[in-house]
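Heads up, one of the protein chains got dropped from this complex, but the rest are sitting where they should.
So, chain A:
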Amino acid sequence: MVNGYQATSLKEALKILAKESVTPYSGGTDLMIDPEEHATFLFLARISEMKNIIEDTEYLRIGAACTFTEIIENELVPEILKEAAAQIAAPAIRNLATIGGNICNGSAKGDSALILFATDAKLRLVSSRGERVLPIAEFYLGRKKTALKSDELLVEILIDRINLSNYYYKKVGARDALAISRVSFAAILNVADGKIVNCMTAFGAVSDIIIRRPDIDAMLVGKTTKEAKVVKKEYIAAYDQAIIPIKGRISAEYRKAVCMNLLRDFLESNGI
C-alpha cells in the first residue's frame, strides 16, 4: 500500500519504525481529525503482541492497541478503568480508539490516562534497540510532549495488582458522552486494620500534564480516618497550591474550583 504499512508482528513494526519516517497509527481517532496529507502510517491494529490483556504475578498487562470496547468487555480489567473507558465518546469511537493512543497523544485530557496516573501504571516501551519500562508520570514531559523516542512503540501498560475496588471517579464535561473531559478526577483509597494504607489521586484536564502528587497523598497514609480528619485542612491546602490551572483560559478558575470540590467529595465519601 502507498503511504502505509500494515505490520502483523511487533518485530516487523519495529524494523519499519527504525528505518522509515512513519507515524504509528493505532485507532486513528486522534490522527484522522486532521491527517497530514503526506503522512505514512504504520498500522498497529494487527500486532497480536499489542492486543493482549493478561495477568502475571505482578501486573495486569494491557496491550496498547486494545480498544476501549475491548477493555470494557474484558473481565480482568478493574472497574475504575472500565468506568472511565465507558464514558469516552460513543460506541463507534470506542470500537476504534485505543488506550495506547490515549497515552501517546500526550494530552492531559485523556480519560484512560487519568486512571493510569492514579494507579501509578508503568509503560513498556520497545524499540529494535531494546526496551524500557517507565512510570507513566515520567512519560509526560509537557503539553503534548512525551518521552517516546521516534523508533519506540508503547507496547503494554502495566498496572500493579493492588486492590482498586474502592475508587472514586468523576468526569465533569460540557456534554456528557462526547465531551473530551473538561475536568476529571480519579482516586483510590484503601484502609486495612483501621488505617489508610494507600491514597492515590489524579487530576485530569486542568493543567498541561495530569496532576499526580504522591508526596501530598502521603499525608494521609498510615493514619486512621479520625487522624486523617485532623490533617484534612492541610492536605486540601497543599493541593490548592499544587493545582495551577492553565493560564489564559477563561475557565481556569472554574476548573480549579471543580477540582477542589471533587477532592473534598472524595474525602467525605470515605468518611474524612
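Simple rule for what comes next: a contact is a pair of C-beta atoms (placed from the backbone, for glycine too) under 8 Å apart; a residue touches a chain by one contact, two chains touch by 3 or more; residues count from 1.
Please note the rule applied: contacts and distances are computed from a predicted model.
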| item | value |
| --- | --- |
| Protein name as given in UniProt for the chain not displayed, "Cytochrome c", "Alpha-D-ribose 1-methylphosphonate 5-phosphate C-P lyase", "Putative aliphatic sulfonates transport permease protein SsuC" or "(2Fe-2S)-binding domain-containing protein" | "(2Fe-2S)-binding domain-containing protein" |
| Contacting the left-out chain in the complete assembly, out of A:Q6, A:N190 or A:T225 | A:Q6 |
| Chain not shown: contacting residue from A:A45, A:L134, A:V172 or A:M260 | A:A45 |
| Contacting the left-out chain in the complete assembly, out of A:L17, A:A89 or A:A137 | A:A89 |
| Positions on chain A contacted by the hidden chain, ascending | 1-6, 25, 27-29, 31-33, 35-37, 39-41, 43, 45-46, 69, 89-93, 95-96, 177-178 |
